[in-house]
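With one protein chain withheld, the remaining protein chains of the complex are depicted in position.
Showing subunit A:
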Amino acid sequence: MKKNKLLIQNSITYAIIIGCWILVQILASTGHMTSLMKGLLVPLCIYVIMAVSLNLTVGILGELSLGHAGFMCLGAFSGAFFTNCMANVIPSVQVRFFFALLIGALVAGVFGILIGIPVLRLRGDYLAIVTLAFGEIIKNLLNAIYVGMDQSGFHFSFKDTTSLGMDDTGVVIIKGAQGITGTPKAATFTIGIILVLLTLFVVLNLINSRSGRAIMAIRDNRIAAESVGINITKFKLMAFSISASLAGVAGVLYGHNLSSLAATPKNFGYNQSIMILVFVVLGGLGNIRGSIIAAVVLTMLPELLRGLNDYRMLIYAIVLIVMMIFNSSPKAIEMRSVFMDKIKKNRKEAA
């Protein structure tokens, strides 16, 4: 009985996403879509993937990570790097984009493991601080590195393009603070939605499997989990690296949505990490559907309020506070349940 309930819950989540896609298609074909909204569609998918994947670390594994944007940054750069390198080898943009997604996920996942090994030995606040530092290190490194490619292979430098020492066939791919330019704009809303569904598929199925239970057992009681023979390090690393590689996928999508990609504090800095954490906390720790809704609402809100100019961030802040209270304050939860009971009662009486 419980299993069916779970199946229904998960199906609702998938249905919401597919419903959104259909709605957008209808709006677009009838011409009700402003260009502002069209520009928001892919970022919405990106933020939803980021929020869901961070929920795996924060809500399911129970470790506070503040460096999630760092993994997104890695995915974005490795994906865009691949697409630009292979421009002559694989002519089709779509095929290159597909492989870029795999590579972005792989690179971010591998870095997730590498960073996870030292970091996951820490707990609580310390872990948060160290992940924050790692996120910043990744961003700043990618901000400083120069990579070029010529006949003899790749050239790296931390100084400038001339010190790469390439011959005349050389092309500079990553230009330091300018980042990667000229990436084809391959990301579309449909691809974004497919990736969101894929992320949900991975995360929801993971949670309801043997490994997922082990991860949640570690979150609830580490000592007890160890006493029933669960390998703490293995499952912590597994959750952390899956979360990182999904962030990498979001990053590739981000990199292919803009023609020029640079690692600035605005897109991959810790503000971004905090913002995604806000989505997760607001949506409810461990609540995947909540993360999706929070990510969509809080990404749309500042854009929809653009007309209000100066008051826009003020309203954003107020909405955030009100939603937090409504979601998490004990009194508000009590009021909500009383309200829901009343509705149920009325329905019964009506029937």
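Note that a contact is a pair of C-beta atoms (placed from the backbone, for glycine too) under 8 Å apart; a residue touches a chain by one contact, two chains touch by 3 or more; residues count from 1.
Everything that follows uses one rule, which is that contacts and distances are computed from a predicted model.
Asker: Any idea which of "pH regulation protein F", "ABC transporter ATP-binding protein", "CidA/LrgA family protein" or "Pyridoxal 5'-phosphate synthase glutaminase subunit PdxT" UniProt assigns to the chain that's been left out?
Answerer: "ABC transporter ATP-binding protein"
Asker: With respect to the chain omitted from the figure, which of A:9, A:231, A:329 or A:346 is a touching residue?
Answerer: Among A:9, A:231, A:329 or A:346, only A:231 touches the chain that is not shown.
Asker: Looking at A:129, A:206 or A:332, which residue reaches the missing chain?
Answerer: Considering all chains, including the one not shown, the answer is A:206.
Asker: Can you work out which residue in A:216, A:244, A:258 or A:292 touches the chain that's missing from view?
Answerer: Only one of A:216, A:244, A:258 or A:292 touches the chain omitted from view, namely A:216.
Asker: For subunit A, which residues reach the chain that was dropped from this view?
Answerer: 1-2, 201-202, 205-206, 209-214, 216-217, 219-221, 223-231, 238, 286
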